[in-house]
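All protein chains but one are shown at their positions in the complex.
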Amino acid sequence: MNQFLTETLPGLFNYWIVIGLMMIGFYTVIAHDNLVKKLIGLTVFQSAVFILYISMGFIHGSTAPIIIDGDPVYAHPLPQVLILTAIVVGVSTTALGLALIVRINEAYGSIEEDDVLAADMATSEGEEAREEARSEQAEAAEGHAATGADDGAEAHESRPA
Amino acid sequence: MREHTVLRIVSQLVIAPMLLYALYVQFHGEYSPGGGFQAGVILATAIILYGLIFGVEAAREAVPPTLLRVGAAGGLLIYGGTGVATILLGGNFLDYDRLFDHGGQHYGLIIIELGVGITVASVMIAIFYVFAGRGRQDDPDSDEDHGSADDYDADDVS
Partner (left out) sequence: MITAFFNQMPVLVVVVPLLAAPLCVLAHRAFAAWLIYCLASWLAFAMAFLLFVEAKIAGEVSYAVGNWAPPFGIELVIDTYSALVLLLVTGVAAVTGPYARKSIASEIAIEREYLVFALMLLCLAGLIGITVTGDAFNLFVFLEISSLSSYALIAMGPKRRALLSSFQYLIMGTVGGTFLLIGIGLIFMMTGTLNMADLADRLPEVYATRTVQAGLAFIVVGLSLKAALMPAHIWLPNAYTYAPSAISAFIAATATKVAVYALFRFVFTVFGVGYAFGTLPLGIVLLALAAVSMIAGSLASIFQTDVKRLLAWSSVAQMGYIVAGFALATPAGVSAGLVHLLNHGLIKGALFMAVGAMVWRVRASSINDLAGLGRAMPLTSAAFVIGGLSLIGVPATAGFISKWALMSALFDAQHYGVMALLLVASLLSIIYVGRVIEALYFRPLPDDVSHHKHGEAPLGMQVATWTLIAVNIVIGVHATPELEAAARAAASLVGGAP
């Protein structure tokens, strides 16, 4: 326990931050109805991963990976380059997500997922009821048992009600 | 915004150095921290600041959307075209040494970073136009324009 407090906890503090941010972001994505908040959560979630990458390439007391005189200890440049790419992907995702939210707001007048789903549900219930009626109509038109007119049963045979 | 004298004067002072700084970051990128992506964003910030202070219409006049469309596509073409040029010169894709007898890695990097910078700046400004112009005028084209343009910068920096 003592060792945990003095070494593990502070020694891996970057991972604690990463895990904390990741869970905050993920929770926001799952728990919030507001689409913008969902997107914010997603961005936090992605940022956590950026920190994970950057911190793993860092050496204590190192400089930035730039060529200077002498023989300095420098941080691993590869994770930084990778994360630059991942940040670009993240920015693109955020921009696309915001654009979609703008369009959703224009189409539905709301950016609450519940409202949007409710609006869709209302239309789809109407649609489904209509489709069901059409299906029944189509079956009826085929002259199966539903009409009871000519299903091959003799007059005296009992038919389930 | 026209009545905010302080904002207007300060931004007038700031925008030109911002553009210069973008160019510095762009062309010094292979020696020092920087490069096309950062430079493109700084350049776009200058234009976005202009748009915020003087209105989107003024910004649209300075940097027309058509230019952005050409820029977003052209930057990617510069990047890819460099790669194709190295293939035509007998090397592998993006083998900069084939481009010049001497210092090919440097010049090749500068060229593709230029492509990245142009694309990123165009896309960033395009995103600003789309969001800022939304609701004021009905411009059905713009939304997807930026949706597609986004993807360019994703592959550029890779």
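First chain written, first letter: the chains are A and B, and each begins at residue 1.
Simple rule for what comes next: a residue touches a chain if its C-beta (ideal position, glycine included) is under 8 Å from a C-beta of that chain, and two chains touch if they have at least 3 such contacts.
On a predicted model such as this, the values are computed, not experimentally measured, just so you know.
Visitor: Given the contact definition stated above, which residue among B:Met18, B:Leu49, B:Ala73 or B:Ile111 touches the chain not shown here?
Guide: In the complete complex, the chain left out is touched by residue B:Ala73.
Visitor: I need the residue numbers on subunit A that touch the omitted chain, in ascending order.
Guide: 26, 29, 35, 38-39, 42, 45-46, 49, 52-53, 56, 79, 82, 85-86, 89, 92-93, 96-97, 100-101, 103-104, 107-108, 113, 116-117, 120, 127-128, 131-132, 134-135, 138, 141-142
Visitor: Need a quick check: the contact residues on subunit B for the chain that isn't drawn.
Guide: 69-70, 72-74, 76-77, 80-81, 83-84, 87, 90-97, 140-141, 144-145, 147-148, 150-152, 154-155, 158
The criterion applied here is as follows: only the chains that are shown with their structure count from here on.
Visitor: Return the distance between the CA-based centres of subunit A and subunit B, expressed in whole Å.
Guide: 29
Visitor: Please output the residues of subunit A touching subunit B within their complex, sorted ascending.
Guide: 64, 66, 84-85, 88-89, 91-92, 95-96, 98-99, 102-103
Visitor: In the complex, go through subunit B and note every residue touching subunit A.
Guide: Contacts found on subunit B: 32-33, 37, 127, 130-131, 134, 143, 146-147, 150-151, 153-154, 156-158.
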